[in-house]
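With one protein chain held back, the other chains of the complex are shown just where they sit.
Up next, chain A:
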């Protein structure tokens, strides 16, 4: 083959023309880079084709193999970097195909059965197993020990700080003093006065919970138990540590309440009677108060509310000449003309720590009347529960004892009607307030008279035995130094709106609430006393007692009472003393000599015997007389007249 010509094929040097513009200019394509060239050539490879050919070639004869390998070698030479990839993919395909065949055969179970191959067991030494078990047991033991330790610690802690009483001991104490019951998971208590006879609808429920642990550690100063707190009768645990119990009371019962009772003279400070907070509200708001105090305070709040609502209801229903007023938490009632009784409910919730400025009329608060109010409501409670014996086996419970006796004693209609009358709390407290004012007025009148009148001494003795609506004073009128000679005593009974005076002679006078009436009476008594004292003195001195009139119709008309007078004669009858006492002008004394020592016969009276008829009286200038007091002066006068 000498003529064989080598034809070399090579890529044109020129680049391919991409576009020819209209002016004939040729735009060439940019030459491919190396990597682009590679990618372009790689696209031409048909892997499936080559693989199929290869498998066929492998399964067929080996003679063609040389050619193929030569071909492939010549072919591969240009695609060298992709050879390994192709090989691996081919191998993978082979294996997958084999697996598919095997699975297909195994599924038929005619020719082939799959059996597990006994594998070499992992070598586990018995000691390792023992160790593992030991470790497991140790773990379990530690869990149990931890649990036990916790329980033990709990007990130890309780035992160590004995000062913190156990929850159950506290609960026992609480149970002994308050009503408790268990409702599902919580302990509910009741602090209302229901069991004591109250019919107030508001409930006094409180909840008892166990105090949290952190509260134990808190060292805030607890409220010291006050002396009045010893209601339970047993010493409370020292409050150095917080109690293990916590009571939760409803918010409307928190804080401190009291009933304020004011008596006002005039209308003017009506607006200033605003309800004030308690001064010690800061103290009461202390969160960690002992439960006993807390519950007692709440109970007191409830009691005050009940009392006030009762009073307000009565004030609305009660008919009075001047109607009672209920405004907000105040009740105003007129006790006596110009004097009001104001009953207010003061409730300070513990929320506002800052106590209000103390009201200016704080001192006016009447503790006695407040106490009386409490007492009255408690009486009502007591009556609600304590019915008089014997109880009827049939019939309503609760008629009064008098009513029970009404049948056997054949009470008439009037008596029965009287029985049905009962006084409300407000009426009773108004009566007490009235009595209080009557007493004050009487005291004032007596004291001022005692100050004004020096000559007969006015000694008043107040009776120690009295009731809230009745008291009694005994008045002695006597002259200093002559108290055995004469003593006028009278008794004044002070009621609610009237006074009753029992005089020495057994007369009974009824007076109204006006103090002037009593004053007039006392003045009359003073001058009557003077006259009777003079008479008694005259008896001692041997003088004769000629005439006496306690209500003299002579002289100027007195504005109050009448003048009283008496006429005395000396033992031998030659001298006379006339005494006239009147409340307005005081005492007038006149003397007369019946036979005058010096007689000058005149035209009318010619003989001395006519002188015995008595002569004209001459007034003694009483203020110039010697003597400490009226009776002393009288005594001196009588003595001087007797001797001369």
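We take it that a residue touches a chain if its C-beta (ideal position, glycine included) is under 8 Å from a C-beta of that chain, and two chains touch if they have at least 3 such contacts; residues count from 1.
Just so it is clear, contacts and distances are computed from a predicted model.
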**Asked** According to its UniProt entry, is the unseen chain "Mediator of RNA polymerase II transcription subunit 22", "Ribosomal protein S2", "Multifunctional methyltransferase subunit trm112" or "Trafficking protein particle complex subunit"?
**Response** "Mediator of RNA polymerase II transcription subunit 22"
**Selected residue (touches chain absent from view) among A:112, A:144 or A:547** = A:144
**Complete:** Filtering A:17, A:89 or A:132 for touch with the omitted chain leaves A:132
**Residue touching the undisplayed chain, where the options are A:454, A:510 or A:551** = A:454
**Prompt:** Which listed residue (A:93, A:180 or A:419) would be found touching the missing chain in the intact complex?
**Reply:** A:180
**Prompt:** When the complex is taken as a whole, what residues of chain A touch the one chain not shown?
**Reply:** 122, 124, 129, 132-133, 135-137, 139-141, 143-144, 146-148, 151, 154, 168, 171-172, 175-177, 180-182, 187, 232-233, 447, 450-451, 454, 457-462, 464, 480
